[in-house]
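What you see is the complex with one protein chain gone and the rest in place.
As written, the chains take the letters A, B and C, and residue 1 is the first residue of each chain.
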Amino acid sequence: MIFLKRQLPLIITFVMGVAFTLQYYIPHPISEEAITNVSKWMQIISGFALFLGLASLFHVHAVKIKRQVPGWGYSLVLYAGMLGTIAVGFWSHGETRVAGAQTSFGWLYDYTMVPLQGTMFSILAFFIASAAYRAFRARSREASVLLASAVIVMMGRVPLGQFLVPWTWDVTQCLLNVLNSAVRRAILIGVSMGAVALSLKIILGIERSYLGGGRDQ
Amino acid sequence: MKEFARRMVGIDRRVIFLLIAGAVLLPLVKPFGLPIKVSPEVKAVYDYIEALPERSVFLLSFDFDPSSKPELEPQAVALLRHAFRKNLRVMGMTHWLTGTGLADGVFSKVAAEMEKERGKDYVFLGWSPGGGSLIIAMGQDLYKAFPSDYSKTPTPGMPVLDGVRNLRDVDYMVSLAAGSSGIEMWYVFGKDKYRFEMAGGSTGVIAPGLYPFLRSGQINGLIGGLQGAAEYETLITQKGTATAGMDAQSAAHFVIIILVLLCNVFYFMLRGEKGRPS
Amino acid sequence: MNVVAFLCLIFFSGVAFAAPPSLTPPEGFRVLDTPNDTGKSLSLVWKASPSDSKNRSVQVWASESPHAAFKKVAEFPSNTRYVKTGDFPWWAQPAGKGEHYVKLSSSQAFPIEDGKSYTVKLLVREGDQEAWSEIAEGRPAPNFFNQAQVNNLVFVLAFTGVLLASIAAARRNPHIYLRRIAGLDAVEEAIGRSTEMGRPILYLTGAGDMSEVPTIAATVILGEVAKKVAHYDTTLKVPHRDPIVMAVCQEIVKEAYVEAGRPDAYKEDSNFFITSDQFSYTAAVDGIMLREKPAANFFMGSYFAESLLLTETGASTGAIQIAGTDSDHQLPFFVTTCDYTLIGEELYAASAYLSREPVLVGTLRGQDFGKAFIMSVLVLGTALATIGVVAGTENFNYVLDLFKDFK
Partner (left out) sequence: MPELTTATILGAWVAAGLTLFIYSFLYKDNPLFKLGEHLYVGISVGYSVVLVWHTVFLRLLWEPLRKSVSEAPALLESYILLIPAILGVLMLVRFIPRIAWLSRIAFAFVVGFGSGVAIPRTVSALILKQIEDTVNPLITMGANGLSMGLDLASPQSGVNTIILLIGVVSVLFYFFFSVEHTGPGMVTARMGVYFVMIAFGAAFGYTVMSRMSLLIGRFSDLIKFSGAEYGYATLILLAVTVLTLIGWEALVRQKGQGV
C-alpha cells in the first residue's frame, strides 16, 4: 500500500520524464506520434480537472448564499451568468458561427466576453500611468536610471516626442535592441538553468512537493 | 509650498486616471493632427501599390481577431482605401475564425464609402480552416479552396476574379497579423512557392520581431502598430482613426511624462526637508 | 599552306568566340536519405562550379524508378543553395562547405515514401543550352537519433552530473554560503504584520499549470509560507486559475499545517478556484483585494498582462507586496509596483533560502556552476570568434559549434 501511495507516482514520473526527454532527440515518426498523442491526453486530463475547479467554485458561493453573508446576491448573479452561458452554449452546440451567421453563443461572446476582456485589459492604460507616477522617483541611483530610460523610450515611441527631441528615436532603438536583449538574455539563461535543474530533480524523485508532503524523506 | 508638494506627491490616483481618460478621449473626438514621420518600411508598401496597374489583383488577409482591432483595423481601412482608389481588384480573407465578422464589416464599410461593388470590384472570401495548408490549396486552385465567398455567392465566374486561377495570379498581398505566425506562414507556404510579392502589417508588440524578414527581403514592407497605420493614412492623405489615435498616444505619453517630471520636482522639494523622507 | 592554317585559326577562333561557353553538367551529384529527419525526404548534393550564376538555372528532375518518366520537381538559379558555415555542425555534415545542398520533401506533386528507391537527375540551363547530370539514386528513411542535437544531450547529461554531485556535497556539508535575497527577509515581516492587523494574506501561484517550473517553485514557496502562517495563526487565501494547481496546493498547505503542528487550524477552502479566464480572474482577485484588504500580497509564478492590474490594485490598498516571477516581460511592472521582487532565478532560489534544505541549497550551487560555465563560454567564445576572423581561420568552429543550437 505504501508502495502504491509513495513509490508508484514516483516511478510514473520517472518513466514519463525520461521518455519525453529522449523523445526530443528522436526524429522518427513513432516518436513524433507519441508526443502528439500524449499532448492530446494532457488536454483531456485537464478537461476533467475543470470539474475540480467547478466543485470548488460552487462550494465557495453556495456557502455565501446559504449563510447569506453580505453580498451573497452577487453569488447568485455569478450562478446566473454561468448557467445562462452554459445553456446558450449547448443550445448553439458550442459554435459561435454557423455558415457565417452569428449564433446566440456567438452573440454572447461578441457582446459580453469580448468587451469585458477588452475593458479589463485597457484598465492597464490607467494603471501604467499611476504606477509610473508612484515608482519613477529619483530615490536612488538605480531608480534614476530606470526613470531616465523609461522617459526616453516613451518620448521616442510617439510622433510628438520624435518631433520635439529627434534623437530619442535612435536611443530608443538601441535601448530596446541591445540593452534590453542583454538583460532578458541573462535572465532567460539563469531561469533556464533553474528550470532544467528543477525538472531533473522531479524526474529523479528528489523534488516531490508537487505530490504533497515532504521533499526528501 | 512644501505642503502643496506633499499633497501632490501623494495625489489621489483617480486624478491621474481622469487625466489619462481626458488625454485619450479629447484627440479621438477632435484630432489635432500632429505631423507624422513616415518610415521607409511603410513607404515601401505604399509605393508598391501605387505602381500597380489598374485592375491588378490585391489580396488582403485579416489574420487577427477583435482583441487586436485597435491597431490593425485602421491599417486595413487605409490599405483598402488606397487599393480602391487605385482601382485594384481586392480579395479579402481571414485565417482567424473569430476575426471573420470584423473583417467583413471593414470591407462593407470601406467599399460603401468608395462606391465599390461586391463581386465586381472586391470579394470577401471569409474564413476556412487549415492555416498553412489553406494557403497551399489556394496556390493550387483558388476555387477549390473557396468554392463560395462569405455571402454564399459561388466564386467561379465572379467578375472580380476574372482570369485568377490561383495565388500565382495575385500581384500583391498583405497579411495583417496579430501573431508572428500570420506573416511567416504566408511567406513560407505562399510567397516562397507561388512567387507573388508580399508585405506585412502587425501589432506594435510583434513588429520588432519581424524586422529580420524585412531585412532579408522576405517581405517588401512592414506596417507596425497604430503608428504604422497613421503613417499609411498620411501617405494616402486621408486621416482616419489611426491618426486620431496617434494624437491620443502622443497626448497620453506626454501626460505621463509630465506627471513623472512633476512628481520628481515635488519629491526633490520634499527631500530638502529633514526627517521627512516620503 | 601557312596562310590557310592562319585563316582557319582565325575562322575557328572566331566561331569559338561567337558561341557561348558550353555548359558543363553538375559534378559530383549524389542523392542521400536526409540525415536526422522523420523520413519522407531526400537530400541532393553536388559540387559548386565557378560558372554558377543568376542566369543559369538548375532543375531537379525525379522519378520513382529509373524506367518511369522523370518529373520536374524544383527549379532555382545555379548560384543559390550553397552550404554555409553554421548550417550543419561539423560532426554531422551531409555536404561539405561550398557544395550545393537541396532538401527534397514529399509534396502533393511528387510524393516521397520511406523505403522506396528514387532516381534523380539535374538539368542545367542557360539561354537555350542544356546539360544533364548523371543519374543518382537514393532511398529515404526515418532516423532514430538526431545527431545534430548530440551537443544538447551532452549538455543535459553533464548538467545532471554536476547537479547530483553538488547535492551530494551539500548533504555532507549543508553550511554553504547563500547570499541574501531581499524579498525573502520580508516574508516573515509581512506575515507578522498581517497577524497584527488581523487581516488575511493573499497568495497567487500565477498563470501556469502544474507542468511549468515557475508554478512548481510557487507551490514550494507556498508550503514554506503556509508553515509560517500556521505558526502565526493568520488567514491564508489562495485563489486559483488552474484546478490541478489548486488540488496540489490544497495538499501542500494541509501538509504544512500538519508539520507546523496546527492541523486543527487548516481550512480546506483557503485554496479556491475562480476561473481559468485571464481577465475575469483578475477582476475577481482585484475585488478580493478591495473588499478583504489583505495586509500582504504574494505574487509567485508566471504572469502575463494581468500583473500590473493585480499589483496596482494591491498597492492602492496599502498591502505589503512581494512578487517573484521568471516572466521576463512582466518583471518591469512587478519591480515598479511591489515592495520586493524576486527576479527570475531568485524565484527558484527562494525555496532553498527559506528552507535551507541541503537538496535545495545543493541545487542552487549546481546552477551556479552551470552559470559560471556559460559565462566563460560567452567570453572565450567571443574571443575565439574574433581571433578566427582576424586570423582568417575556421578551425575554431570545432569549439564554437558545440554551443550552437542545431535542428
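As a working rule, a contact is a pair of C-beta atoms (placed from the backbone, for glycine too) under 8 Å apart; a residue touches a chain by one contact, two chains touch by 3 or more.
Keep in mind that this is a model prediction, so the values were computed, not measured.
Within the entire complex, contacts from the absent chain reach the displayed chains A, B, C. Within the set C:Ala283, C:Ala296 or C:Ala315, the residue that contacts the chain not displayed is C:Ala283. Among the residues C:Val213, C:Ala230, C:Val253 or C:Val359, only C:Val213 touches the chain that is left out of the figure. Residues of chain A that touch the chain left out of the display are 4-5, 8-10, 12-21, 23-25, 35, 37-38, 40-52, 54-55, 57, 71, 74-75, 77-86, 89-90, 93-94, 102, 105, 107-116, 118-126, 128, 132, 142-143, 145-154, 157-158, 170, 172-193, 195-196, 198-200, 202-203, 210-212. Annotation for chain B: contacts to the undisplayed chain at residues 14, 17, 20, 24-25, 28-29, 69-71, 105, 108-109, 112, 203-205, 225-227, 241, 245, 248-249, 252-253, 256. Those residues of chain C that touch the chain absent from the view are 149, 151-153, 155-156, 176-179, 181, 209-213, 216, 244, 247-248, 274-277, 279-281, 283-284, 286-287, 290-291, 329, 331-333, 335-336, 343-346, 349, 352, 364-365, 367-368, 371-372, 374-375, 377-379, 381-382, 385-386, 388-390, 392, 400, 403-405.
Definition applied: only the chains that are shown with their structure count from here on.
Looking at A-B and A-C side by side, the one with more C-beta contacts is A-C.
Between chain A and chain B the centroid-to-centroid distance comes to 26 Å (mean Cα coordinates, whole Å). Shown for chain A are the residues that touch two or more other chains, namely 117, 121, 128, 130, 132, 134, 136.
Multi-chain contact residues, meaning those touching two or more other chains, occur in chain B at positions 13.
Residue ranges of chain B in contact with chain A, taken from their complex: 11, 13, 16-17, 19-21, 24, 34-37, 66-67, 97-98, 100-101, 126, 150-152, 208, 227, 230, 246, 249-257, 259-261, 263-264, 267-268. Taken in their complex, chain A has these residues touching chain C: 21, 24-29, 32, 42, 46, 49-54, 56-57, 59-60, 63, 71, 116-117, 120-121, 123-124, 127-128, 130-132, 134-136, 146, 184, 187-191, 193-202, 204, 206-207, 209-216. Remark: chain C residues 36-39, 142-146, 149-150, 152-153, 156, 159-160, 163-164, 167, 209-211, 213, 216-217, 219-220, 223, 240, 242-244, 246-248, 251-252, 254-255, 259, 269, 271-280, 282-283, 291, 305, 308-309, 311-313, 315, 326, 328, 331, 333, 335-337, 343-345, 347-349, 357-360, 363, 366-367, 370-371, 374 touch chain A in the complex.
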